[in-house]
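Sharing a structure with you now.
For this depiction, one protein chain was excluded, whereas all remaining protein chains were kept in their positions.
Residue numbering begins at 1 within each chain, and the chains themselves are lettered A, B, C, D, E, F and G in the order written.
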Amino acid sequence: MAVQTEIRLTGSGGQGLILAGIILAESAILQGGNAVQSQSYGPEARGGASKAEVIISEEEIDFPKVDKADILLSLTQIALDKYADSLKEDGILVVDSELDIPEDVKASKIVAVPILKTAIEKIGKAMVANIVALGVIQELTNVVSKEYLEKAVLNRVPKGTEELNKKALQEGYNLVKDA
Amino acid sequence: MAVQTEIRLTGSGGQGLILAGIILAESAILQGGNAVQSQSYGPEARGGASKAEVIISEEEIDFPKVDKADILLSLTQIALDKYADSLKEDGILVVDSELDIPEDVKASKIVAVPILKTAIEKIGKAMVANIVALGVIQELTNVVSKEYLEKAVLNRVPKGTEELNKKALQEGYNLVKDA
Amino acid sequence: MASKLIKDYFRTDKLPHIWCPGCGHGILMRSVAQAIDNLGLDKDKVCIVSGIGCSSRAPGYMDFNTLHTTHGRALAFATGVKLARPELEVIVVTGDGDCAAIGGNHLIHAARRNINITTVVFNNNIYGMTGGQYSPTTPTNEFGTTAPYGNIDKPFDIPALAGAAGATYTARGTAYHAKQLTKLVEKGIKNKGFSLIEGISICPTYYGRKNKKGSAVDMMNWLKDNAVDIKVAEKLPKEKLEGKFLIGEFKNTTEPEYTEEYMKIIERFQKER
Amino acid sequence: MASKLIKDYFRTDKLPHIWCPGCGHGILMRSVAQAIDNLGLDKDKVCIVSGIGCSSRAPGYMDFNTLHTTHGRALAFATGVKLARPELEVIVVTGDGDCAAIGGNHLIHAARRNINITTVVFNNNIYGMTGGQYSPTTPTNEFGTTAPYGNIDKPFDIPALAGAAGATYTARGTAYHAKQLTKLVEKGIKNKGFSLIEGISICPTYYGRKNKKGSAVDMMNWLKDNAVDIKVAEKLPKEKLEGKFLIGEFKNTTEPEYTEEYMKIIERFQKER
Amino acid sequence: MSKAIEKKANLQIKRDLCKGCKICVQFCPKDVLTMEGGKVKIKDIEKCIECGLCELRCPDYAIFLGGSEDEE
Amino acid sequence: MSKAIEKKANLQIKRDLCKGCKICVQFCPKDVLTMEGGKVKIKDIEKCIECGLCELRCPDYAIFLGGSEDEE
Amino acid sequence: MKSRKVKLMQGNEACVEGAIAAGMRFYGGYPITPSTEIAEISAVKLPAVGGKFIQMEDEIGGIAAAIGGSLAGLKSMTATSGPGFSLKQENLGYAAIAEIPLVVVNVQRGGPSTGLPTAPAQGDVMQAKWGTHGDHPIIALSPSSVRETFDVTVRAFNLAEKYRTPVVILTDEVVGHMREKIEIPDPSEIEIIDRKKPEVDPENYLPYEVKDGELVPPMAAFGDGYRFHVTGLTHDETGFPSNSSEIAEALLNRLMNKINANLDDILDYEEFMCDDAEIVVFSYGSTARSAKSAVKKLREEGIKVGLFRPITIWPFPEEKVYELSKKVKSIIVAEMNLGQLVLEVERVSKGNCKVSHLGKANGEVITPNEIVSRVKEVL
Partner (left out) sequence: MKSRKVKLMQGNEACVEGAIAAGMRFYGGYPITPSTEIAEISAVKLPAVGGKFIQMEDEIGGIAAAIGGSLAGLKSMTATSGPGFSLKQENLGYAAIAEIPLVVVNVQRGGPSTGLPTAPAQGDVMQAKWGTHGDHPIIALSPSSVRETFDVTVRAFNLAEKYRTPVVILTDEVVGHMREKIEIPDPSEIEIIDRKKPEVDPENYLPYEVKDGELVPPMAAFGDGYRFHVTGLTHDETGFPSNSSEIAEALLNRLMNKINANLDDILDYEEFMCDDAEIVVFSYGSTARSAKSAVKKLREEGIKVGLFRPITIWPFPEEKVYELSKKVKSIIVAEMNLGQLVLEVERVSKGNCKVSHLGKANGEVITPNEIVSRVKEVL
């Protein structure tokens, strides 16, 4: 069971985190593994914090929900405050560098990189922050391979935005490499 | 349990047999006894045979339906044919004298008297045949006393028809006395 | 043996029907069959759907594909039948209670969709089957077993309601004006869209008795004396219409029909292949 | 702290409300409160009832007796409240789905009874709460998640439907024309009988996005440009009304009111004593 | 069954279906019909103009013109 | 809370309620308002004619004239 | 001075008499055989006591209006039969979660669907507990006679008010339509319970707050000056919706508990000749009358048989039946259905004794003789 990686992507409503979760899960599947993706629904999701969860495994995935995450991504302060303590003590926290990281967060690694800024400034589209974030996660954890992650991204993004999104991924990788 | 008298009044829709059943039951109650009255409902009751049932007893009445009747009244052929064999072997059958009595009927007593004709000719109202029938049953069986039967009739019939109905009862008594 | 119409379109072994002596429903049911006969429809391609009520017993007597559903839901079932198999001529026979009380929502939505179903309401202004409670068409101040002190509700004008909801054909006839009613049902069936024909019926057993309307004959006479054809009415002064009600055709328009529009979507896909 | 109107009539601790940025429902809800304020009603004697939907969340924010019921049933619950306690001013806040889809039957029957309830429909032409399915007011050919190939239904004209069913006051306003809407709601409340005011809302999140209507501002501009006051419309040539919709007062009549009529029955008994 | 059918000229009555509502009697323009024993009966067939109104309005399909003969 | 309130002349903004829809900005007849950081902001209070249209149409009750002051 | 009227009365009429005696002042419904008389008689009688009757457009509207009436402060009832009971299910759940006192009568007829509309049945017994979605509390009572219909209706209102919950009366065509002798008690003899009203000021009123040790919150009426919010969403003690799992859990637990912690008060049953019984017939409603008659006959023959008759059907008298199961050789469950409460009897008997079913769902009643024969078979 330890072969399972549990990922929680958090932020606010319009940030495309569910799509990011789907892409992660799909890349795992393309790669021949198993994956489950889920999310919180409901009217409360409209305003407040939003989350998407992905479990990636080589084996059968029984319990489909993430309890404590191996990897936690937070793009907004509200989301970070809400979910920070749902990270495993030996987990990895990825946050946008604009955020204040609560003092009591326990993690094996905390990575604060300018995800939103990169999306806006380097790609020119705030919308692709989710893809940038995927790049960051990949580069950091290799939970899925770049090859399949790229495939999965291209499968899911709107026609005509392929290059943009590829670039976003690349910028994500770079954020880690350069860090 | 043998102190219970079970009465089934049968005929066609408009003949007022349910009212007759209610009156019988009410006279038993006025008299200090116990009574249950029931009937068949349903669309089928509109056309075909209609029935009302009364159980009269000094004691608590448990099963409220009449299975085999002690007294069976039939005012129409259809009703008689349908219900004739629901009479106890030692029961009393009261029919309008116009009807053909099935050969295989078993009863301790069969009384065929011109109930409908009496109502029409002597009272001038076919409608009161039910009351004439009650008179017949009373005179034959004394299942309730005349005093309380009369009271019950007067309680239930429309204002202004009291005399008519008293007369109908009387004619009912007479039909038996004269027989 | 029976009249040719009855023999051709009814399940004669189910007759006599359960309706009371003088019940207007039998007259209206005959008009529906006559309309079908006049149009020469294929019996196998006609589906008659009803809900629950005295009126809704009609399909059991009629020799077509017949569906006796739950109270108020005839039009919803009929919508399923029609959409699944648009080549069927779907006719709903319903009562004022079935159609306009519990079934009111399905009525307005079927009308709104303009789905090609013809609805004939046997309106006797009462719930007959359950023994005389007031219905949404019982006139104000009249009586029902649940309106012992006189009805304080206003009645619906069913064709007007259906028209406002989107029906493309609406009309009213009566059991007395049975020939006209047949024509109205015929035109309703021919209308490619949602048609509603109200047929004023008589219920001597409950509505009549509760409201001292006399015998079935008296009630038929009342229909005769109080129905005014809309074409005549247009020429009459208002005073002359006091207390009367209108019969005839109220609305007859053309709009896209629901199942045809749906088929267009399917065809788009078939072309793509 | 909040504006006086909000402070006086809203549960400010429940704000911000759950509605999306730019959702028209907030504007309409404010108009309802403004109308109540203008009339100087006693807050303790006002009861606001809703069903289920984004719009139907309104009562939760309003500082009156408030009742959030089941989907579509607001008017049926409200009828019970009003009949039980006629001194209450009962206002129903509902959505196009709540009121005209699942709740259509209660709408037409409350209208028919002319019970003194004021219904304000927040019509955003979509089911917002469940994520953008077409509603009975989604225009033909537009899109919803369940109308991926374009809606083939015709939309209801809700005030016309309510009027045909018996409502004595009907009107339409919009989120853009919020002042007028306030007046219409005021008149609806004052009407002693059933009043229906349709308030055209905007749902940028689903209806807007699905139909490429742009931002909330764009949708407000659309309301501004396409609503024509009925008084103005009467003077315009037909061509000028093409594709436009009417706002203003459509029906304003007087008929016996249901709870008053019921009280008369009770009074008869009280006199008899 | 067949004995329940009274047939005169082209007018037929199926007495077992008749429920005695009198509608046909009342609205026959030529006063052809009457009641007997709670059921309809032809009083004067000669007057019948075969207008079909009795058939049209009989709620029980008990009276009619012509009718189908192809049963045994 | 109070620091979220920007008050100028008679026009008040409650930034924590503002969801940034821009309706007030767009329909202000005098171009008094603008957006900043996704929320409304007063650009030029001098122009304000206190017409109340922003208050009337703000779906979130985040902008208004006057307002009640009886809270601490 | 006490006046007791002795009358011949129909079960459905006794229901209305009981309801009015208990304080019913609002009826919302839609007619359906065999419950229609309850609506009809309510329409006749309510205005005379200042009460309100309304015939709604359907059964959904009927229960909705009754809930509205209850919220406006009037004791409210709706009555129906099978198809209508199915339609009322959604709002029955609403009344349960929003804790609205309400009496819902189901005069059972033959099902499923339109079935046998004029015939008796006891086929909606499980539905009374499980018909609406989600876990929820419910009380259901089943009278066997006209007189008991009166009493049970009074009790239904009392329980509804006391526990702020919908209470279902499960009667059937036989009990509803038969006429029987009934002695109507003097009003002074009838215990009437009214809902508890808040004692706090409006400012301090939390509509779903319970005092320590209590399970049922006091209830204001709309218009009383307490401006509160009612919703069918999971809510906290303020009455406003909440998505918190703790609050959801606390709410549901309290709702279930207000019934389960008060079984002594809520459960009601009759034991007839059970003391030395080796076989017990478990039966309720009109069928229990056949059972009683059968028991009497069998006792005459010296057969040790008794009758257990639950009057409270839901909550199910678990403990009592469990005790019985340990004492007797066999329990025969006689009910007019194809096996409903027998499942509960089987469950709580835990294999202690033989449990068998004597069922019927063909529109006819179970006769005393059928029960007699079955007992003899089991012997």
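Just so it is clear, contacts are C-beta pairs under 8 Å (C-beta built on N, C-alpha and C of every residue); 3 or more make two chains touch, one makes a residue touch a chain.
As the structure is a prediction and not an experimental result, all values here were calculated from the model.
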The complex has one chain that is not drawn here; which of the drawn chains does it touch?
A, C, D, G
Among C:Lys4, C:Lys43, C:Lys179 or C:Lys251, the residue in touch with the chain that has been omitted
C:Lys43
Residue, one of C:Arg30, C:His106, C:Arg172 or C:Lys187, that touches the chain absent here:
C:His106
Consider the whole complex, including the chain that is not shown, and state which of G:Glu17, G:Glu40, G:Glu57 or G:Glu90 touches that chain.
G:Glu90
For the chain not shown, which residue from D:Cys23, D:Met62, D:Ala78 or D:Ala101 touches it across the whole complex?
D:Ala101
Residue of A:Thr10, A:Gln37 or A:Asn165 in touch with the missing chain, whole complex considered
A:Gln37
Using the document's contact rule, name the residues of subunit D that touch the chain not shown here.
52, 70-72, 101-102, 104, 127, 129-131, 133-134, 136, 145-149
Those residues of subunit G which, in the complete complex, touch the missing chain
60, 82-83, 85-87, 89-90, 93-94, 96-98, 108, 110-119, 121, 123-124, 126-127, 129-136, 231-234, 243, 245-246, 248-249, 252, 256, 337-340, 343-344, 346-347, 350-352, 360-364
When the complex is taken as a whole, what residues of subunit A touch the one chain not shown?
1, 22, 25-26, 29, 34-43, 45, 61-65, 67
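Definition applied: only the chains that are shown with their structure count from here on.
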Least hop count linking subunit B to subunit F through chains in contact
3
Using the touch rule from the top, work out which pair, D-G or C-G, shares more C-beta pairs.
D-G
Between subunit D and subunit F, centroid-to-centroid distance (C-alpha), Å
27
Approximately how many whole Å separate the CA-defined centres of subunit A and subunit C?
61
Interface hub residues of subunit E, defined as touching at least two other chains:
none
Set of subunit C residues in contact with two or more other chains
16, 19-20, 101-102, 104, 129, 136, 149
